[in-house]
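Just one protein chain is left out here, and the rest sit where they should.
Chain naming follows the written order as A and B, and within any one chain the residues start at number 1.
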Amino acid sequence: MSHVDVTKATLMKDLRMEWRSKDAINSMLFFSLLVVVIFSFAFNPTAEQSRLIAGGLIWVAFLFAAVVALNQTWARELRNQVLDAYRVSPAPPNALLLAKVLGNFLFVVILEALMAPLFVVFYQLRSVGPVWQLVVIALLGTWALVVNGTFFAALSIRTRSREIMLPLILFPISIPALLAMVDATTSVLTGESTPDFWIKLLLVYDVIFTAVCLLLFESVLNAE
Amino acid sequence: MKSLSIAFIVFTLALLGFSTYQGLFVAPTEQTMGDVQRIFYYHVPSAWVAGVCFFVNFLASIAYLWKRSLNADALAAASAEVGVVFCTIVLITGPIWARPVWGIWWTWDARLTTTLVLWLIYVSYLMLRRFAAGGQTQVLAAALGIFGFVDVPIVYMSIRWFRTQHPSPVMGGGENSGLDPTMLHAFMWNLLAFTCVGIVLVATRYRLQQLENAVEAEHAQLALEGRAR
Partner (left out) sequence: MSGFVALRAAYAVTWVIALLYVRYLVVRYRAVSKEMKDLKRSA
């Protein structure tokens, strides 16, 4: 089977499984909703203020929700000893990783698309800058979180306190990407500056870390 | 070998004593900040040592993934730990310096924030080493070590840009900005001394790791022979 075939097959399998149980997306959705509501109790901003803080809030909410999804990713594989089957099969490990990343990426992007109107409503959000830029930032930023997150979710499979290890390892590495996402989102919402540099940084981050993940994954998978 | 190590340790301590004396008494007092500026002679060399340690960790991590050598992993563990120690020193001396000069402990200025993120990344590395189970600790840690170091320039760039967008006071003046020659002198001595201290600590920690690996190998051997305690 070719690289692409394996990736596609794994991805379709994951999507099908998720569609049947809707585990991940339901928990992510509910979690994000909770975060939005609780934050709005804490802040109660005016339209002007909300444009300033929304960038940070939105990404914090998405970050936590993504971690919930990521923890699920490998847990399912582990339960059914699927990883061992992958190691034994001739399927290229990168295809497996790519499929997982794409699956998670799709889940989180769908989540973001569902949450966005909620944020607009709760915070009376109206963007001064062009909305398409927000979409680009969201896509690039989500990829940054998901590619490293999927890789590290694999890393933290066999550690003790697995659930807490994933964010512990993921967050520090992701700080530049998070900074970019938040500041870019804020600059578009307030219209006070252009997010160009941030978008370029996110692109660089995505390219570099996707490459590193793909390069190192085989070593990690075979660690025993 | 052992007497060489002891000689080097003694040399390092003497060097450190000398460089500290240089920094505290021989170097001239800075115009604007006064004597507080002398913290610079400990603060910056610590940052330098931390950076070198993390780079060594990067190389050792790659070496481990390539050769699967336990010694490479031992060096990775040692350099990360010592790096975090020096990074901690930077993060504590920085605010102590800032307080009398700016009246605040922390400003999210570019260099200090980058150091904080670096500290976070390598502390997470140390936690992974502690909490990972069994045989794959080394591989996982090596992967994280590579990720962490690759991230460093990106972290630096992102925080620099953030600070250009949202300016705030810069700690410690510019890097070597118009350093008086005697100041540069004292700085270099401290840089050398701290590097030697770094070498001593990493070497010691490395040896310790090797011993612990040997003990574990002994245990495994005994278990194999059916004589495990």
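We take it that a contact is a pair of C-beta atoms (placed from the backbone, for glycine too) under 8 Å apart; a residue touches a chain by one contact, two chains touch by 3 or more.
Note that this is a predicted model, so its numbers are computed, not measured.
J.: Write out, one label after another, the shown chains that touch the chain missing from the document.
T.: B
J.: Write down which of B:27, B:89 or B:183 is the residue touching the left-out chain.
T.: Here the residue in touch with the unshown chain is B:89.
J.: Which listed residue (B:68, B:130 or B:219) would be found touching the missing chain in the intact complex?
T.: Of the listed residues, the one touching the omitted chain is B:219.
J.: Which one touches the absent chain: B:15, B:39 or B:186?
T.: Touches the omitted chain: B:39.
J.: Going by the touch rule given at the top, which residues of subunit B touch the chain that is not shown?
T.: Looking at subunit B, the ones touching the missing chain are residues 20, 24, 33-36, 38-39, 42-43, 46, 82, 85, 88-89, 92-93, 96-97, 99-101, 197, 201, 204-205, 208, 211-212, 214-215, 218-219, 222, 227, 229.
By definition in this document, only the chains that are shown with their structure count from here on.
J.: Provide the C-alpha centroid distance between subunit A and subunit B, rounded to the nearest whole angstrom.
T.: Between these chains, centre-to-centre, one finds 31 Å.
J.: With touch defined as at the start, can you tell me which subunit A residues reach subunit B in the complex?
T.: For subunit A paired with subunit B, touching residues are 148, 151, 155-156, 158-161, 165, 168-169, 171-173, 175-176, 179-180, 183, 187, 193, 197-198, 201, 204-205, 208-209, 212, 216, 219-220, 223-224.
J.: Quick one: in the complex, what on subunit B touches subunit A?
T.: 65, 117, 120-121, 123-124, 127-128, 131-136, 139-140, 142-144, 146-148, 150-151, 154-155, 157-159, 161-162, 165
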